[in-house]
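Excluded from the complex is one protein chain; the other protein chains are retained at their positions.
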């Protein structure tokens, strides 16, 4: 595992979402935007564990998972900025990124990622293909009925389903421990004969090794795996959320203590894997790349209104 | 616990469903009919455990649970026979029995009983009332998402919900072990911090003591309880089901071995609690009562067509 | 040579023929495998194609409907059976927000060759097991909604549905599934070979001049029975079988209404905010209000289906009530 690669990936993710933020005040992104800022370690771990043919089905907070799956950054950013050049020609937008070439999709409906991922898992299983389907959900999504239905099916037939739970402690304003019957989400795995583990999702190497275990478990035909990775959501639930349910000072300290990039930077320095200069340089380069990407995407056209009724059905243009 | 009472209850239930059967060939019951024949021990146990204010929300196979909850037999039978004098004036029918006075309701939608029961449980909890809400489901229904959503909520807030699972091994033709990730349903209780137990549902005293435990657990404010009671469905899933998925001879032996009434009869005799003569007498009396009930219900009128649009809204008559 | 198949056998035959030619087709649902469906419309398929391509599912509709979406995105062609259409409320999310929208949301880059097969209509099991609901699906964009009326159409439309690259909701009628081909007034002959009927073409099943009677599914047979009765009174309705609600074949309707000037829509689905109002409005949009001398609707009068047969017959269209509706229109001419 290339440690600098981990670092680079987390930078790409962070800076990708930071350029997305620029589209909100300008109205270039005129709907909801959910960023993953603060949750980069999980995204980077996912990138490290995926094989090309694996499928990923994500949520409303999906940018990092798309990057991990290999969705081209420019197509993504253009889609998020509602451009005709976007991954979905501006029809889908930030919550609806679909990239068939990379078996990546997502949904804005909480809990709805699991059944779709299970479909991929079933396909891999029936054709004896050595691939896994990774469903992503937040902590809140695990209280939806799909969690039960899908894990039971995967457990009954040993389907290669990996459920990656990004537990950022909150579902909008509702904290998970107020609505969860058990101390952890991961311990529910026993109810499905599944592999289950809870891990500190701010430490990229820790979460990577746990996710690797989970993926190998499923890939080897042992049935589903649930990895609960804790993390901290740096920003409001969506851009515009007053975030009144968290105390400002708590937020500040949490951000300082659980920034996966800072944590990993310090680790790399402590281990002598890299130098301040090199890491600063990587950071700058990444920032500049994303700034350039944003500038280029901004030059693209918005979709022409005349096409608004196209694609209701495949092969159909109104 | 009055042993003869148990026996009488099981006879009532069995003979009630037997007179229902008479309405099928005649077309008096012109839709689906699901009987509980073979599952009387669970019904009798429920009757023994319920307090008057407790709520029961049942399924498509609901007659025994309605009897347990105290729904008047005549109103029930008249409703099942589609009569104007029925519990619901012939609007609901066999799958839709509603008796507000006894906090009894049911649904023809699998898995849909749990959320409604949870509503009662929440009401009891918020008003500190010492009542429990019993949701009934079959084995198949436990694979629906409502199982997870409702047990998690009940577990998180210690709501007095008892889930009584009638595991008759089959969901129509699909056997539970082909679609269940774990050896038992009851062991899922751990995922919700719930009380859970699997019990032989053909032995009325065994299932009664287990259900008593479950109900007391919930009533005492310790949160939800799941009782999985195994049983054998004597007849097809519904009247008219070819039941081609079970071998005739297996069915015969199962019926002989797992008839809760025969089992209990032998027990009562072995324990010297009663005599052949007394039990035969009870049996005959019960049969005669139900035959008389049927005869009287048959004399009732069907609803007048002119009222078909009444009651869309309460207080509204078209 | 004519074979006396039941409707469910014609459906199973269509699915089997398509599965033979296309290994990407698979069937998932409750009781579709071992027993071949509660109405037999997938019978023998599991024996022929194995239990991975024909799969008995747990009662987890949201999961396996969503699985259909994932399977379709991974180049399979899933047929998902929701036993009764009444149960769609437990899994509508994956139907209308995923299956129906992904082709559009993806800018046409992801196709969704998925069929949802389900049984609607009334057979005496009351409010939660007697609905049609095609009006519900039709209101939500991105799905083709098919409801065949006879053996020939069931086979041909199922084949077409399985070959479509776009989602299809295929709504059978419980009262038709066990009915034998020879008992049908229309479309009783079912060729053994594979054939398709294009989706979205209505069928004039009986020509007439007095009024245009538009309907779908089981009501087509009821209307044909009513027409026989009406012959004695010398009333000849032109009866149109829509075959599909989406696409709605407005041209065929308009041609007929142009001729008769009178429109009666018969619908076993709920009256309001559904098929019947849309048909009336589309005809008027096409021909102008002046083209219509008379309009009437005969459908379930916006109440749940009651249990008692006396009440059920009072709210569900049948041959007698359809004949009655036609006579009332004639009387009001």
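Note that the chains are named A, B and C in the order they appear, and that numbering of residues resets to 1 at the start of each chain.
To be clear about the criterion, a contact is a pair of C-beta atoms (placed from the backbone, for glycine too) under 8 Å apart; a residue touches a chain by one contact, two chains touch by 3 or more.
None of these values were measured; they are calculated from a predicted model.
S.K.: Of the listed residues C:135, C:187 or C:208, which contacts the missing chain in the full complex?
M.R.: Only one of C:135, C:187 or C:208 touches the chain omitted from view, namely C:135.
S.K.: Which one, A:119, A:140 or A:260, makes contact with the chain that was left out?
M.R.: A:140
S.K.: Take the complete complex as the reference. Which residues in subunit A touch the chain that isn't displayed?
M.R.: 27, 30-32, 79, 82-84, 88, 90-96, 107-112, 140-141, 143-145, 171-174, 178-180, 242, 244-245, 302-309, 312
S.K.: Under the stated touch rule, tell me which residues of subunit C contact the chain that is not displayed.
M.R.: 62, 86-97, 100-101, 104-105, 126-128, 135-136, 138-142, 245-246, 248, 270, 272-278, 280-282, 284-285, 289-290, 292-297, 302-304, 306
S.K.: Contacts of subunit B with the missing chain: which residues?
M.R.: For subunit B, the residues touching the absent chain are 55, 57, 86-92, 96, 98, 100, 103, 105, 107, 109, 112, 114-123, 126, 133, 145-146, 149-150, 152-153, 156, 310-316.
To be clear about the criterion, only the chains that are shown with their structure count from here on.
S.K.: Give the identifier of the chain nearest to the protein's overall CA centre, each chain being represented by its own CA mean.
M.R.: Nearest to the common C-alpha centre lies chain C.
S.K.: Please compute the C-alpha centroid of subunit A, do the same for subunit C, then give the distance between them in whole Å.
M.R.: Chain centroid spacing, subunit A to subunit C, equals 40 Å.
S.K.: Which whole number of Å gives the spacing of the CA centres of subunit B and subunit C?
M.R.: Centres of subunit B and subunit C (C-alpha means) sit 35 Å apart.
S.K.: Which residues does subunit C have that touch at least 2 chains other than itself?
M.R.: Residues 57-58, 60, 62-63.
S.K.: Counting only residues that touch at least 2 other chains, which ones in subunit B make the list?
M.R.: In subunit B, residues 143-145, 178-180 touch at least two other chains, as defined above.
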